[in-house]
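I have placed the structure first, in the form of structure tokens, so that the comments after it can refer back to it.
A single protein chain has been removed from this complex, and every other one stays in its place.
Labels run A, B, C, D, E, F, G, H, I, J and K following the written order; every chain starts at residue 1.
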Amino acid sequence: MDSEKRSFLVLHGPNLNLLGNREVEIYGNLSLEELNGLLHTEAEKLGVIVECYQSNSEGDLLDRIHGAVGNYQGIIINPGAFSHYSIALRDALAGVDIPAVEVHLSNIYAREEFRHRSVIAPVVQGQICGFGPLSYYLALRALVNYCDR
Amino acid sequence: MDSEKRSFLVLHGPNLNLLGNREVEIYGNLSLEELNGLLHTEAEKLGVIVECYQSNSEGDLLDRIHGAVGNYQGIIINPGAFSHYSIALRDALAGVDIPAVEVHLSNIYAREEFRHRSVIAPVVQGQICGFGPLSYYLALRALVNYCDR
Amino acid sequence: MDSEKRSFLVLHGPNLNLLGNREVEIYGNLSLEELNGLLHTEAEKLGVIVECYQSNSEGDLLDRIHGAVGNYQGIIINPGAFSHYSIALRDALAGVDIPAVEVHLSNIYAREEFRHRSVIAPVVQGQICGFGPLSYYLALRALVNYCDR
Amino acid sequence: MDSEKRSFLVLHGPNLNLLGNREVEIYGNLSLEELNGLLHTEAEKLGVIVECYQSNSEGDLLDRIHGAVGNYQGIIINPGAFSHYSIALRDALAGVDIPAVEVHLSNIYAREEFRHRSVIAPVVQGQICGFGPLSYYLALRALVNYCDR
Amino acid sequence: MDSEKRSFLVLHGPNLNLLGNREVEIYGNLSLEELNGLLHTEAEKLGVIVECYQSNSEGDLLDRIHGAVGNYQGIIINPGAFSHYSIALRDALAGVDIPAVEVHLSNIYAREEFRHRSVIAPVVQGQICGFGPLSYYLALRALVNYCDR
Amino acid sequence: MDSEKRSFLVLHGPNLNLLGNREVEIYGNLSLEELNGLLHTEAEKLGVIVECYQSNSEGDLLDRIHGAVGNYQGIIINPGAFSHYSIALRDALAGVDIPAVEVHLSNIYAREEFRHRSVIAPVVQGQICGFGPLSYYLALRALVNYCDR
Amino acid sequence: MDSEKRSFLVLHGPNLNLLGNREVEIYGNLSLEELNGLLHTEAEKLGVIVECYQSNSEGDLLDRIHGAVGNYQGIIINPGAFSHYSIALRDALAGVDIPAVEVHLSNIYAREEFRHRSVIAPVVQGQICGFGPLSYYLALRALVNYCDR
Amino acid sequence: MDSEKRSFLVLHGPNLNLLGNREVEIYGNLSLEELNGLLHTEAEKLGVIVECYQSNSEGDLLDRIHGAVGNYQGIIINPGAFSHYSIALRDALAGVDIPAVEVHLSNIYAREEFRHRSVIAPVVQGQICGFGPLSYYLALRALVNYCDR
Amino acid sequence: MDSEKRSFLVLHGPNLNLLGNREVEIYGNLSLEELNGLLHTEAEKLGVIVECYQSNSEGDLLDRIHGAVGNYQGIIINPGAFSHYSIALRDALAGVDIPAVEVHLSNIYAREEFRHRSVIAPVVQGQICGFGPLSYYLALRALVNYCDR
Amino acid sequence: MDSEKRSFLVLHGPNLNLLGNREVEIYGNLSLEELNGLLHTEAEKLGVIVECYQSNSEGDLLDRIHGAVGNYQGIIINPGAFSHYSIALRDALAGVDIPAVEVHLSNIYAREEFRHRSVIAPVVQGQICGFGPLSYYLALRALVNYCDR
Amino acid sequence: MDSEKRSFLVLHGPNLNLLGNREVEIYGNLSLEELNGLLHTEAEKLGVIVECYQSNSEGDLLDRIHGAVGNYQGIIINPGAFSHYSIALRDALAGVDIPAVEVHLSNIYAREEFRHRSVIAPVVQGQICGFGPLSYYLALRALVNYCDR
Partner (left out) sequence: MDSEKRSFLVLHGPNLNLLGNREVEIYGNLSLEELNGLLHTEAEKLGVIVECYQSNSEGDLLDRIHGAVGNYQGIIINPGAFSHYSIALRDALAGVDIPAVEVHLSNIYAREEFRHRSVIAPVVQGQICGFGPLSYYLALRALVNYCDR
């Protein structure tokens, strides 16, 4: 890893491995690999490094967040369905001292009532939702900007 | 695997490995192995194959559902306690294009208030609950019938 | 009536007489007469007798349930809209000592919020919903199985 | 009918015809006929006439209440399960100018949550519950007392 | 019946037979017969026929609605207390393909909280309330207008 | 005290000392002393003894209920405002093994919403409300009847 | 202004200036100007004058309602989105002594949950919704009828 | 205005004129003028034009949104406190056919409960909150990106 | 007592004896004795007499309110924590015919959610909160003013 | 303006211009002009200046509050109906560093349920309600007292 | 009292004097005197003194808590039924600067819904419930440990 550059951890939550195949009218038809590829490109433009990780397991995501301490200067997380009930994820993000941004591909406020509440949102720097892959790019910029301050 | 026959994936959620030992007045005293054995027998009668899998891990169940694409023509799922909060499980089932049936051994509507709501039910073909192991056999028939259409 | 055979009472609640004509995208295009015909056929295969009755009147359904004591060994009931508010129907089913199964043609959990709660479900053996006419056939099997125990 | 004496209408709501056979641990083992007999005896002691009527049909009960105008000086009603949702019954009782008393055999406040609210109670003179058949006798006295004022 | 003219079915729900005698400060002192008479007159002016029917029975009203198919070009319904809980009535109106208008003599939104919600309203063309008998006349015009389109 | 006779404790809760002076349109104009006098007369007719006690203090009422063990065969309690929140009073009544009846002068279900719920009702034999002083007399009869069984 | 004739004020609330251009599947494609023109025609037929005013500002609508005292014999108001939260509008209508009718082009009860409650409805004579422009014409008749009494 | 370039309308809602002076620990100490200046700079970089407008009046904001039709290719709106109750604003945005992005300087989900619900969010493309002025820049990019598609 | 002068009863509810020692950042550091002294001074200026009483016992406060009839022309009450649940206190104030004012030292609406509701407020003349000891002085003036009318 | 004296801004919210004409049983028959006159007299006695302003427009009130910075030492606000939903007003008051007092002529807690909650109250010094015009005078004293500290 | 040793106040709330006689399946059959005896023994082992006090009166408990200042180094309180509504008790504990522990004999979370919420718990050091008399011993240790820090 290029130690001179800032590194950000990108966490994709449950079911995001289905990206591009699943409910494309909601999530678009970009695959997760393609999304990650684009994120690397975008990161490079901004002079930072991103490491991307997807898991369907709440425990794995917690482990990754814990392991981020000292290794990453920021976290971008799309918690997927965990947004709505994983208080453990919330506590993990609140427990590590790393700025984080919550992203969603879709506009969660334009979907079912139960998707309108994120238990994660109160402990992150900010939330970006509704812009498809762009939600991630914007989060990248937000983190870079945050670190520049 | 007999490629001529239809295959269904039977997923048992958390704590169902305790079957036969745990709260037998609610769940009966058939063990999970015995239940699976009976399901194979029943499936054979109907000319289909079932593969049974139990896990206490939400992430594992998600992985199995994702992995079912192209391999199974139907899913029978007893989500156990996950019925009441695992939106991730709901999203997984909604995300793969495989007909699914939710089953419960007990009548969840005759138990504690918090068991009356299944977050899974809105995304499956139908729900069968309250008939003990028979709930699974009926689900098998429902899937066979669905595929015959 | 064939006194050697078990008899089950099949009760169709309000508006089910419209079957096949009404909202066919939800309820299918089988008429109630056709459904009852198929139920007789199915029952015959299982060696039991079914008697089918439809009413739009809550009071009539109560009378039928009361009258079932000593005449039927099981009840299959599709309470239709009464599922959601007829506590009288619930009390009738709880008050007679006959095993009963609640069925729905559609998956009530995939429809409007107010259809997600059945006041009937807590007092029956089990509930089967979402499989169209098959919901009834499966209920038949569940009752036969119950009586065989 | 003895035109010199006051007449009261006693209305028994849905499922009360099952009295003595149904859930005897809750409702006791007196049959409805026996209860009515005792009510006539009790009424005679108090110098009044009672006419008793049971129906499982909300519409019948409404008709009876409407028909009571000019014929009865008081109404005793055990609305059974209708207590909890029949606003039509409430409106009927509010619409006729006859003093009424709501009775329940069981203590509805010691049972399921949904039985704790009576939509009838706000429009009657008073409510008596929990004393078995005695609930009716006490209601008789309450009506006699009311008419004596 | 004059086969050239359009026919509308006017349904009066529970307790409306008491009209003119009951709670006149809310419902006015016109009797139901007088109201029906005026409706016929009003209909004649508009070149249509109305047939009026009142019932205290939910089941009867359902039967009438079902029977309206092919016989009436529109339905005017004052569901009375059924407005607030009869999902069966709602389903009946949704199930037949006839334009319907919900009317109320009183302004239900200026009365008790529980009268503010109509389960019928979402399935009709529109709702008119608060104008006494005029509510019905306006509904007549609305239906005529609807059929003219 | 006449040891041959049954003794009942009559407890009047907070503000009932104002009886006859306070909100007479709701509670009537009989004073508490007069009410107690009438209760003694009524008791005498029934061959029992009543002892009456009023307190504005929740603690005093608890002490009286505790002290009733071994001294009274029944309790009549008008918990007044305590009905709606004093779980301590509920626990006291549940904790002593003495049949109790809850009474109210007014029909609490015809008053403000917050008076519709009694936390006491679930632990007594029954509840009588809305009949003014007669509520107490009927309670007396209920207790006598209960002891006679 | 023709001083001999009755005058009614027609108030169109926020976003109604978009009429005919906005969400035509809900609101139809008549423009506000066309609607107002038709209202004048309709008024003329009924022998009354209407003055129409649209504003996106809650304050302006309040000023208009206040200014109506002494100048108009009735108010027709389509409060648009203000229906659901403008208690100020409610208070203005309740504060002036002019009969008012609330209208909606669409059936608000068939739309999103938050549109089912009107804070305006409890203080007007009545409400008419769901008939498109006809809602206004019917309101005109209702006001004329009201004034004729 | 440079007709070759895309133009976006930036709307600042109530109290945002206080920016830099008010609750700086929440909103930062940049003034609104400075923010607008930076937005112009940022827009220039992206090859677009922004026009900024602040108002404390709901009606003014509605007028601006209506006036945007045909003049702007996108809207960035910080609805401030209106986010939580102005259904009129929601309807305005839904009524014009222009892509819109909702922004907030602060993370509204980390503040008081009543700020967690935006009635605007369901009708915009997406929402960005918590990044201070950067929230606006990111929204700019989101709109540019949207128009490029 | 100076019989020429008006007398007001000042009631301090539970925990107000701790004043000056307890949570001084909320309640200030004036002791209850000092507060009472200042109230006497303030009363003298206004030509009235105040009698102050503090109790931690709900029953004692009720007794004092009952005892105020005929002895005081007004009541100032700081119900402390009783504000939020003592319906008995509410009934006592509603039961005596004496004008009363509710006061609070702190702004109860700026504190925990459960302190936002006073069950006392609906039955007093008015409420004053948030001004420390001044809340009481203002209440004194309000009562004097009320009696002068 | 007398620069030696303290100046307070008195803001009257929507519909208060109707004072004296509207619902006089609730708000009294003093006109707004008379109330303002009395406030000036009262202010003079206290050695302060008041400037009074009424508006039916939320935006105008916000502008006035913003404009108060540096010009007034205190604000008295009767937010009228805005009390119950204008979070914008709340934010304005929280955003300027000027002590404020909320007043109401009527006792809002003795009226409709929806008037019991003020979204303004949590951000002002205190609240005074129920004393008619006196509510304002008391608020004046409270502000003078606050400034003297 | 041994001035060298630490002293703790043990407060038993309402109905705890019934201990050993009341609902023994929930509370055990140890009497309060026996429990207090055991607490003294246990305290001695830990080198501290306990003083035990039971009251059915909320006011008495408040007085005791107030009186504890300067006399006790810790408070153990079993608030009994007061746990669920006595905000006065909460305020008393919050108002004195003494570490306190809330104890319950039974597991309140395994009982009726209304026992799941303690208004006391947020202001004490910690809560121990479900261990019978052991709950108190553990609380003793917790206080000793707290004081040792």
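We take it that a contact is a pair of C-beta atoms (placed from the backbone, for glycine too) under 8 Å apart; a residue touches a chain by one contact, two chains touch by 3 or more.
Treat the numbers as computed from the prediction; the structure is a model and nothing was measured.
Enquirer: One chain isn't displayed here. Which of the visible ones does it touch?
Expert: Looking at the entire complex, the absent chain's contacts are A, B, K.
Enquirer: Touching the missing chain, which residues of subunit K?
Expert: Touching the missing chain: residues 107, 109-110, 116-118, 121-131, 134-135, 137-138, 141-142, 145-146.
Enquirer: Going by the touch rule given at the top, which residues of subunit B touch the chain that is not shown?
Expert: 13-15, 17-18, 21-23, 55-60, 80-82, 84-85, 114
Enquirer: Over the whole complex, note the residues of subunit A touching the chain we left out.
Expert: On the side of subunit A, residues 57-60, 62-63, 66, 69, 85-88, 90-92, 94-96, 119 touch the unshown chain.
Operating definition for what follows: only the chains that are shown with their structure count from here on.
Enquirer: Could you check which of E-G, G-J or D-F has the same interface as C-E, with more than half of the contact pairs identical by residue number?
Expert: G-J
Enquirer: Cα centroid separation between subunit H and subunit J, in whole Å?
Expert: The mean C-alpha positions of subunit H and subunit J differ by 32 Å.
Enquirer: Could you tell me the distance, in whole angstrom, between the mean C-alpha positions of subunit B and subunit F?
Expert: From the centre of subunit B to the centre of subunit F is 55 Å.
Enquirer: How many Å are there between the centre of subunit D and the centre of subunit H, using C-alpha atoms for each centre?
Expert: 63
Enquirer: Provide the list of subunit D residues touching at least two other chains, using ranges where the numbers run on.
Expert: Where subunit D meets two or more other chains at a single residue, that happens at 57-60, 85.
Enquirer: Identify every two-chain combination in which the chains touch.
Expert: A-B, A-H, B-C, C-D, C-E, D-E, D-F, E-G, F-I, F-K, G-H, G-J, H-J, I-J, I-K
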